[in-house]
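Here the structure comes first, spelled out in C-alpha cells, and everything after it is commentary.
Missing here: one protein chain of the complex. Every other protein chain is in place.
The first chain written gets the first letter, and so on, giving A, B and C; residue counts start at 1 in each chain.
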C-alpha cells in the first residue's frame, strides 16, 4: 500500500517572483537533464529508447507548482519532466536510463517507467491512455478516504483517440472525482499530425462536453498560466466539483523517440515553437518582473551544475545485481510461482 | 469472403400506405416471434439466455425499410428484430434458439449471435460495443470498393460508455465512412438506469460533436420516423458525406434477459411506454391513413400464422449432429490444429 | 455444521466477511449494487455496506480495472467484478500489462492489493462469447495470482486470502458451480493460495483438476472405482502459486497422470502442469501423460455440440482406462 499522510489544504497561491525563479530553475534542470539523456543515448550509455520532454517543461513544472505533496501524478513514457517536477533527482532518473542499480526503479523500469511514489509520482506508463483510468482510481480512493488529495493524469494529444480515454472521463464524471485530465497537445502522435487522425481541433478540450466536463485550453509553454489553470482545476476538485479537462498547447523539441530527426515537421513550425520556448517565456516574465539577468544566469548555472553532477553520479553508479531481477515481484519479497 | 453484388441506388422512398402496412406486419412478426421465444424459454425448449427486443421493433423495421439489400447490418445480443427485419425467417431464428441443426447458425451461435450474411445481416455480437468498429470496417470496405453500400451498427445506450464506441466513431469520422451509428436508447443498461452511469442526457447524440459528427434524436417507436431518419443518414453516407449518429428512443417490454422481471423500472414509466407501443403507433398511422381495421387484423393474423408455423417447424427440426461441432472452424472445412 | 450453502452465496459471504473486517475493501462492477450482480454473487452487499462501499459502474471494463488499480495503489483494497471472464479481453491491458507489472517495473515502489472477480466457464449455454474458461490466459501473465475454487467453503476461504493478499489476485468463480452446494465455511476460514486439496485419495492414477473439472474428475473416479481402479483427485484450487509438490507427490505414488481442463488443449494450463511432470516427475511416470481438454474450437451454443467439444466424465473415464491399462 502506498498511503501518504500529508495534509492537502487549499489551492496554490498566485506565483510570486521568487517562486517563478524557482520554477524557471526547475525547468532548466529538466531541459538539461533531457539534453544529457539525449547525449548519453547517442553515446551508447542509455539503451533502449527515450521519449524526451524538452519543450514540455512548463506543463510539468507549472502543474506541480499548483499541486500538494499528497496529490497523485500519472504520466506517460514521455515522463522525465513529471518525475523531476515532482521531486525525483536528475541523478536517479539518469541512473535509471543508464541501467544502474541506483536508478529510480532499480533499472527495472527504464526511461518509459520513471516513478517516484514517495513524491506522489505514481508512475509513467508506456501503453497509450492506460494510466487515465488509474488516475481516476486514485481520485476515487481520495474521495473514499476523504483525503482532500487530487489525482492528475498527463497524456498526449494522440491518447485522446484510445478507448481508455473515453472510459476514464466518463467514470470520473459520473462519480464526480477529484481528477485532472491534462493533455499535452504537442501537435503530433509520433510522426503523424494529430489533425490527420482526429476530427476535432482540440482533441481533449473539444471532447469534455461529451462527459459534461468543463475544459480549458492553456498555453502550455507558459509556466505561470499552466500553474494558474491547474490551481483552479485542483481547487474545483478539492471542493468536490469534480474533474476538469485541461488541454495545454506545447511542442517537443526533439523527435518522438530515440534518434527520430522529426523531418515530418515543417521548418517554420519548429522555428515558431522554438521562439516560444517555455524557458524563454519564463525568462521574459522574470525580466519584466525586474529580476536581474545575473539572477537568471545564476539559476541556469545552478541547474547546469546539478545536471552535470547528476551525469557523473549516474555514470559512476554500479549496475544492478543480476539477482535483483528476482526481487520486487511478489509483495512478500519472493518470486516463486510454484512449489 | 462475403461479397454481394446487389446494386445500391438512391435512398428509400417516402413510406406509402401499402409499405407501412407491410412494415406493420413485419413488426407483428417480430413481436410474436419474441413472445414465442419467451414462452419457449419458460417451457425449457430454449436454453441459455435470450435478450428479447419486443418494444424495439420500429427501430429494426424502420431502418431496414430505408436500407438496400447490399447494405451491412451489425447488431447486438439483442438482435432478433434486426435478423428478422433483414430477412431471416422466424423459423430459422427459433430453430437456432432451440438448438436445432436448421438454425440460422446451425445451433452454434444461439440467441446472442443470430446472423444472416446472405441478407446483409452480418451478425449479432455479445460483447458490448465490439461490433461498432466492425461496421466501420465494412463501411471502409464499401468505400474501398466504391460499392455504394452503407454499414449500420445498432447498439444500446449502455454501449456508449465502452472504449470501442469512442474508437469507432473517431475512425469513421476521420475516414468519412458510409456508416450509421444507431443507438437504441431504451433507458437501461441491464438493471441500471442509463442516467446513473452516463453524464449526458443523450448518451449517443450528445457525444457526436466530440467526433465532429451530425446527430439526430429520433422517436424509436415510430417506424416511419425511424425510416425517414435512416434514409436521410444513408443518403448522406452514400453521397460521401460520412457517418451519422442516430439516437432512437425506445423501450423494451420484457426484462433485460431470460426471466428478469425488470422490477427496477417504475410502473408508471412502463405504462407510459406500453401506451407508446410501436405496433400501436403504426396501427394509428394506418388508421389515420384510412386503412380499414380489417386490413390491420388480417396483417396481424398473417403474422400470427407465420410465427405459429415457425414454432412448429422449429420444434420439429432435428438437433445438430454432434460431429458438426467440428465443422465451420477453418475456411478449408477442417478443424485440425496440429499434425 | 449448519445447512449447506450454495457456491453463489459463498461468493457474497466471502466478500462480506472481508468488508466487515477491513474498511479499505470496496467493490465495483456493473450492476453489482442494488441488483446484486447478474449472478447474484454480490447479493446483500449493497444493503449491508451501502453505496460508499459498493459501486455500480458503466459498461467500461477498462475503467473498472484501471480505477481498481489506481485505488489499490493509494490505500484501498478494491474488489472489481468483470461480469463474464470472456470480457477480460476488453480490459486485458490492465490484467496483462498494468496491474501485474507495476510493482516490478517501479522497483517495488508500489503494491496493488486488489481482487478481480469474474464468472468463468461454460455449461450454461451462453455461447461462444460468454462461456470460456480463461484461467490459462491469466496463467501466462507474470505478476497475477490465480484462484479458482471448486467448493463453497473454498470460495469463502480463498476470497479471504485473495482480498488480504498484497498481490493482485484474479478470482475465477465458475458459472457451472454457482448452484452447487456444500458445507459453509467456519468463522475466520482462510485458505491460503497455492495449496492444492486432495479431493479424493487413490493409488493407481492421479487426476488433476480445477474448479468445474473437479466434480467431473470425481465422477470419473467413482465410475472406475467400480472396476477396482483407485484414482486420486487433486483439486489445484489455485494456478499461481501452483502446488506442484502435491501433484508430484501423488504421481510418485500413482505413476500415472490425467489432467482435466476446461480450456482448449493448445495453450491450456495443463500444458504447464504436464511439462513440469515430464521434467521433474519424469522418473515417476509409467505411462504417457494425458490431458482431457476442450477442443480447439469456439464453444458452440447447443448442448449436444458443447458436449462434443468439452471434457466430460466419459472422456475422463476413457483416459483413465487407457493409462491404467498401459
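As a convention for this text, contacts are C-beta pairs under 8 Å (C-beta built on N, C-alpha and C of every residue); 3 or more make two chains touch, one makes a residue touch a chain.
Here the structure is a predicted model, which means the values were calculated and not measured.
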Would you list the chains present here that the left-out chain is in contact with? A, B, C
Give the residue, chosen from C:101, C:117 or C:200, that touches the chain omitted from the document. C:101
Which residue, C:129, C:151, C:238 or C:255, contacts the hidden chain when the whole complex is considered? C:129
Given B:139, B:159, B:197 or B:210, the correct residue touching the omitted chain is B:139
Which listed residue (C:47, C:140 or C:183) would be found touching the missing chain in the intact complex? C:140
Quick one: say which of B:43, B:275, B:288 or B:339 touches the chain that got left out. B:339
List every residue of subunit C that touches the chain not included in the displayed model. 86-90, 92-93, 95-97, 100-101, 104-105, 127-129, 134, 136-137, 139-143, 239-240, 242, 263-272, 274-275, 277-280, 282, 285, 287-291, 295-298, 300-301
Since one chain has been left out of the picture, which residues of subunit B touch it in the full complex? 1-3, 72, 74, 103-109, 113, 115-118, 122-123, 125, 127, 130-142, 144-145, 149, 151, 163-164, 167-168, 170-171, 174-175, 327-332, 336-339
Subunit A residues that touch the omitted chain in the full complex: 47-49, 96, 99-100, 105, 107-113, 125-130, 158-159, 161-164, 189-192, 196-198, 264, 319-320, 322-326, 329, 335, 337-338
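Note that in this section only the chains that are shown with their structure count from here on.
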Can you compute the centre-to-centre distance for subunit B and subunit C, using the mean CA position of each chain? Integer Å is fine. 36
Touching at least two other chains at once: which residues of subunit C meet that condition? 57-58, 60-62
In subunit B, the residues touching two or more other chains are 161-164, 196-198
